[in-house]
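Note that this complex is displayed minus one protein chain, with the remaining chains in position.
For clarity, chains are labelled A and B in written order, and residue numbers in each chain start from 1.
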Amino acid sequence: MPVVTAALDLDTRGHADVHDITDPLAGLIAKSGLANGIVTVFCPSSTSAVTTIEFEPGCVSDLRRMFDEIAPADRGYAHDDTWGDANGYSHMRAALLKASLTVPFVNGRLTLGTWQQIIYVDFDNRPRRRELVVQMIGE
Amino acid sequence: MPVVTAALDLDTRGHADVHDITDPLAGLIAKSGLANGIVTVFCPSSTSAVTTIEFEPGCVSDLRRMFDEIAPADRGYAHDDTWGDANGYSHMRAALLKASLTVPFVNGRLTLGTWQQIIYVDFDNRPRRRELVVQMIGE
Partner (left out) sequence: MPVVTAALDLDTRGHADVHDITDPLAGLIAKSGLANGIVTVFCPSSTSAVTTIEFEPGCVSDLRRMFDEIAPADRGYAHDDTWGDANGYSHMRAALLKASLTVPFVNGRLTLGTWQQIIYVDFDNRPRRRELVVQMIGE
């Protein structure tokens, strides 16, 4: 039972930029040759996170509002006082939503619901080039 | 080291209906024949999630209040404006709490604390028949 590690590159705009990464992940699973197992998607970043959602414009808009309320951009953060990069709110949102997601696959297919997609959320306050770690373990 | 995939069926009432799924999960691990490894519990749904808690009525009530405050049911959501199913708040809560949980087991037993249970939370706004994906990897 091998371990297959891959990368997923993304160009993001920041400010809670939401990317549906379901199709590229499905492609990496197919390419791995594994039939059954888990895929772990991990953001090597402290200002972005990964989860699942029904990826449609309404939910994306609602998600942004929820995080605007939990960790508003327009207030002071101790992180910003020290480092001056003005993205303390990005760090808080990412720490809460978390950088890791593990999803089972069966017969080469992700076990997602019909209206459920895997999303990467870049909470940083500027465009970034991101490389996610995608690791599959299975048989 | 095999991969064993199972299903866990639940009838839920919605409205942050909390189910303790520890015992059925322990049963599936026992049935898998695996001694050591991880179990990933995954909700193929965008309106429900899984976590751990001390499963007693007080914590369950407090959990509902916390999510009522984070994503209230009685306000507008862009998701609802588009789709009219009035469960935008369910989607937000599920995206935040996340559909996946991975727990190690050792000698056939979940490594939970004494006062810690694994729960499934159905945030949807109506009763549902749910089938969770339970996948064990180990030896």
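Structural remarks
We adopt the following convention: contacts are C-beta pairs under 8 Å (C-beta built on N, C-alpha and C of every residue); 3 or more make two chains touch, one makes a residue touch a chain.
The model shown is predicted, which means the values in this text are computed figures rather than measured ones.
Against the chain not shown here, chain B presents residues 1, 36-38, 51-54, 56-59, 61-63, 66, 70, 96-98, 101-104, 106, 111-113, 115-116, 137-139.
In the full complex, chain A touches the omitted chain through residues 1-3, 5, 40, 42-46, 70-71, 77-83, 88, 91-92, 94-96, 98-100, 102, 133, 135, 137.
Note that only the chains that are shown with their structure count from here on.
With centres taken as mean Cα positions, chain B sits 20 Å from chain A.
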